[in-house]
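One protein chain is absent from this view; the other protein chains keep their places.
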Amino acid sequence: MKSSFGQSVNISITGESHGAGLVAVLSGLTPGIKIDEEYIRRCLSQRAPMGKISTPRQEADEFEILSGVFEGFTTGTPITILIRNTNTKSKDYSEMASTARPGHADFTADVKYHGFQDYRGGGHFSGRITAVLVAAGAIARLALKNKGIEIGTHIAKCGTVSDRAFENAVDDIRTLNEKYFAVLSDESAEAMQAEILNAADEGDSIGGVLETAVLGLPAGLGEPWFDSMESVLAHFLFSIPGIKGVEFGGGFAVARMKGSQVNGSLRIEDGKITPVNDLSGGVNGGITNGDILKFRCAVRPTPTIFKEQNTVDMKNLADKTLSAKGRHDPAIVHRVRAVVDSATAITLCDMLAQRYGTDWAKEEF
Amino acid sequence: MKSSFGQSVNISITGESHGAGLVAVLSGLTPGIKIDEEYIRRCLSQRAPMGKISTPRQEADEFEILSGVFEGFTTGTPITILIRNTNTKSKDYSEMASTARPGHADFTADVKYHGFQDYRGGGHFSGRITAVLVAAGAIARLALKNKGIEIGTHIAKCGTVSDRAFENAVDDIRTLNEKYFAVLSDESAEAMQAEILNAADEGDSIGGVLETAVLGLPAGLGEPWFDSMESVLAHFLFSIPGIKGVEFGGGFAVARMKGSQVNGSLRIEDGKITPVNDLSGGVNGGITNGDILKFRCAVRPTPTIFKEQNTVDMKNLADKTLSAKGRHDPAIVHRVRAVVDSATAITLCDMLAQRYGTDWAKEEF
Amino acid sequence: MKSSFGQSVNISITGESHGAGLVAVLSGLTPGIKIDEEYIRRCLSQRAPMGKISTPRQEADEFEILSGVFEGFTTGTPITILIRNTNTKSKDYSEMASTARPGHADFTADVKYHGFQDYRGGGHFSGRITAVLVAAGAIARLALKNKGIEIGTHIAKCGTVSDRAFENAVDDIRTLNEKYFAVLSDESAEAMQAEILNAADEGDSIGGVLETAVLGLPAGLGEPWFDSMESVLAHFLFSIPGIKGVEFGGGFAVARMKGSQVNGSLRIEDGKITPVNDLSGGVNGGITNGDILKFRCAVRPTPTIFKEQNTVDMKNLADKTLSAKGRHDPAIVHRVRAVVDSATAITLCDMLAQRYGTDWAKEEF
Partner (left out) sequence: MKSSFGQSVNISITGESHGAGLVAVLSGLTPGIKIDEEYIRRCLSQRAPMGKISTPRQEADEFEILSGVFEGFTTGTPITILIRNTNTKSKDYSEMASTARPGHADFTADVKYHGFQDYRGGGHFSGRITAVLVAAGAIARLALKNKGIEIGTHIAKCGTVSDRAFENAVDDIRTLNEKYFAVLSDESAEAMQAEILNAADEGDSIGGVLETAVLGLPAGLGEPWFDSMESVLAHFLFSIPGIKGVEFGGGFAVARMKGSQVNGSLRIEDGKITPVNDLSGGVNGGITNGDILKFRCAVRPTPTIFKEQNTVDMKNLADKTLSAKGRHDPAIVHRVRAVVDSATAITLCDMLAQRYGTDWAKEEF
């Protein structure tokens, strides 16, 4: 089936964990966006594994822009980005060809592709593929910056530790975008990392919750049916490996509240209609209201763990046990953060292009 | 922009709360599905307001199938369903033409459509539109039943009251589908309704959480990128008015758990690979694993309340207060249930048609 | 499968020749377009049968706009148009339930829909369905008129008779749009109608070629791959019943010419780059060049004829002969003209909305 996303701005990503490389095709972006390769590298580094809280697999993530950029600017025609895999140790996986790792797509992929899928390291299902998505997302973020739109995500929760809430979103987002481990409170950051290392010591893994804020979005983006802002964002977010829940504004918490608490209000501020509502998430009736867009994603603990698990040999249809070998992350929530930023950026570019046309990133609206 | 959803099976819904009527176009359904009008009526009645827990606005919801059904069976060409609005009291809204109701889309619609939208009762944003969606969804459910696929949704939470969890899903789903107020525990149902009536007495409203289970889905539905089962379902679900969060399986709870707790296991049962995992929600890597599909939707409290709220006059750009008049629901969670069932059914038909082709509902797979 | 067309502006049409009625859903149109019902009626009358050159089946084609128009203007939300069938004589078709009419879709529909299709009068395949498309197209044309874009189609050939070529396109288009039988030369018009009547007398039918010109399109519409202006227009045009060929500019004739004859030239006119090329059809590299857009459609002779034809009984798998009964057109080319105008209008609205955003019809570009 179709393996791309977006109407006016469209993204496609291909590749496998242990294949030749990864490719992203990003089409429909406004011509004339200045490409900042240093910025793309920084976004990639925020997804890369680092320190003991991540897998020891190190990939250079050197990207090559094969098309769509000419003399330093986007051309308006499709942008192609290639990242070659270099540090693949496929022999780590060879004995697992027919072992379905619990929590992974090994079994479901086997059913869907009748055993023809590239099973090495999860193949096309691997989080590895997100590298090239982050590179494409970085370019989308450059387009958004042209219009003063900034995205920031923090690890609101990691295991049992919580970060402080967003306060001054402008400052908080600036701070986050310079950090590798995107937590607002330094104390929380330390406690979270300790918890990740603890899980690693146990051969286990932990998850977390990412909270994203977007500044500078105009009101009026999204459709009543079926392409609400929540719908389109959630569509992309739920395809990121490991995300099991998405909520906007107050999310699941509003289900327990009264209408009078949730509604917020509107008022005239500087002659402009201004929604006053921390729980709407910046969206009413599926359409942005001009306030900060806010949502949270639940990230499950990494499925690959060193603890022994019960599973099956898919070829011989026999029960067996499995203790993961190879190189794995005791947590991915801090790395998924860059992926969420990228998915958000690409989705917003699409919504803006649908609303304002191809040249949205260069024109006034 | 495009106002339809689905690749192989596609739905479009149109109409306004106080307009002439509502239309659904459902295309791509397998030819030869027997239409059971009584069943469609029953699904519609589960969405209709009833008793004191709902708005007093009564609509006959008499539907006319204008096309796509011939001699009692689907033809394979687009099905058109018309439900006329009969009980519209537009004068209730006339004085509110320029008043933005907090929590509603009045302001965002005004920005998006420059004041040309039909403001009466929320126009195209109204929950009223979901009537025709439920009728279309009922037909989709008839197609699914042909293959033994059954959908059931209960009110897992309403205000502060919880229902018991799913136990025997086959029985629970059968029970739920015969109830108007879809709660498994009779005790919880009473407590929930009491809480709704309390909110109504206060001129306020409450929300809830809907939990859906789907039985009989084959493994192998969904894509790694971007059309994961979670993505496509969430896309549709988030466009239903009032839904602010969607989670699959363990959802946000798994973010606090360890990998070893979340992964579950696989085993051979009756010679078949069987996932054993209550927290996956029936999906691994975006693809169904053959287990029960499970997800939850957070439904916000109805935004229209009789309590006084601060808002603005959009025409005169002035602050004002508002106490709702007209007929409104102190809770919608029990009515949204039928909408979630319908959205789920249509989405699954599409995923099945993409996987197995046009004739999926009549053929073996 | 999906039964709609268009990315930003989208059209869906439903109904059957002898069903309850026809519905069009047109979504994505700019809010605030003034609806001129008289204009819609005029467009419908240009598709309606008239005189002896058409079928005697008379349909009032009274349309009801069910949604998307409020107080005389488009709201920006989906527009729904209903035209009920009134003059259906289904008994004319009953004996033909299992007879495949040569040149029709009876056999292919039977294969595709396994016999569940509405066979009466061609069901969903009937040219009757185009009535509601013309109504939707009329609204699209009103949006285009807001930007000074005008569409005109003449019958360039009918049977063996040719019309004169376009000369002054502005005047010619104005003239054509006031005519029922859209021919520029009155002499040709008479000869064409004589040829149609001759064919009718023989129990036979004839075809023709429609040539369309569009004035006022900006340069820059269309994509290099895959949504060239030619691609998107041809997609829609080829789904109109009876169209078997589409060519742009010089079309098939340029295949016989030299590059130096076909290329034309460019020059500076009033300080603006101006293509000088009668053979490009207003498109270079898939993108409009600002010149008049020109294309031609081959319309086959009506397949239903009174002459005896060899065919089969699909139920009994037996050869048989058939002489059509019922009411039929000896030519449809003059009626298809309004359909081509409508298809063109809707396609262009979509291309404009993709390029300039939702509000294209109200803003400067």
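Annotations for the structure displayed:
Per-chain residue numbering starts at 1, and chain names A, B and C are given in the order in which the chains are listed.
The rule we apply is simple: contacts are C-beta pairs under 8 Å (C-beta built on N, C-alpha and C of every residue); 3 or more make two chains touch, one makes a residue touch a chain.
Bear in mind that the values here come from a model prediction, so they are computed numbers and not experimental data.
When you scan C:S67, C:N277 or C:T358 for touch with the missing chain, the hit is C:N277. For the chain left out of this panel, the touching residue among C:H18, C:R47, C:H124 or C:H334 is C:H124.
Across the entire complex, the residue among B:Q193, B:S265 or B:Q354 in touch with the chain not shown is B:Q354.
Residues 1-5, 7, 11, 13, 100, 102-105, 107-109, 111-112, 122, 124-125, 129, 157, 159-160, 199, 202, 204-209, 219-220, 222-228, 230-232, 234-239, 241, 243-252, 254-260, 262-268, 271-273, 275-277, 280-281, 283-290, 298-305, 307, 309-312, 314, 317-319, 333, 354 are the ones on chain C that touch the missing chain. Residues 1-4, 6-8, 10, 12, 14-16, 19-23, 25, 27-28, 31-32, 64-68, 70, 73-80, 82, 112-114, 116-118, 123-124, 353, 358-359, 362 are the ones on chain A that touch the missing chain. Even with one chain removed from view, chain B keeps its contact list with that chain: residues 7-8, 77, 224, 353-358, 360.
Heads up, the rule we're going with is that only the chains that are shown with their structure count from here on.
Of all residue numbers that take part in the contact between chain A and chain B, over half occur on both sides, making this a same-residue interface. If you average the CA atoms of chain B and of chain C, the two centres end up 38 Å from each other. With centres taken as mean Cα positions, chain B sits 27 Å from chain A. Residues of chain C found to touch two or more other chains are 7-8, 77, 353, 358.
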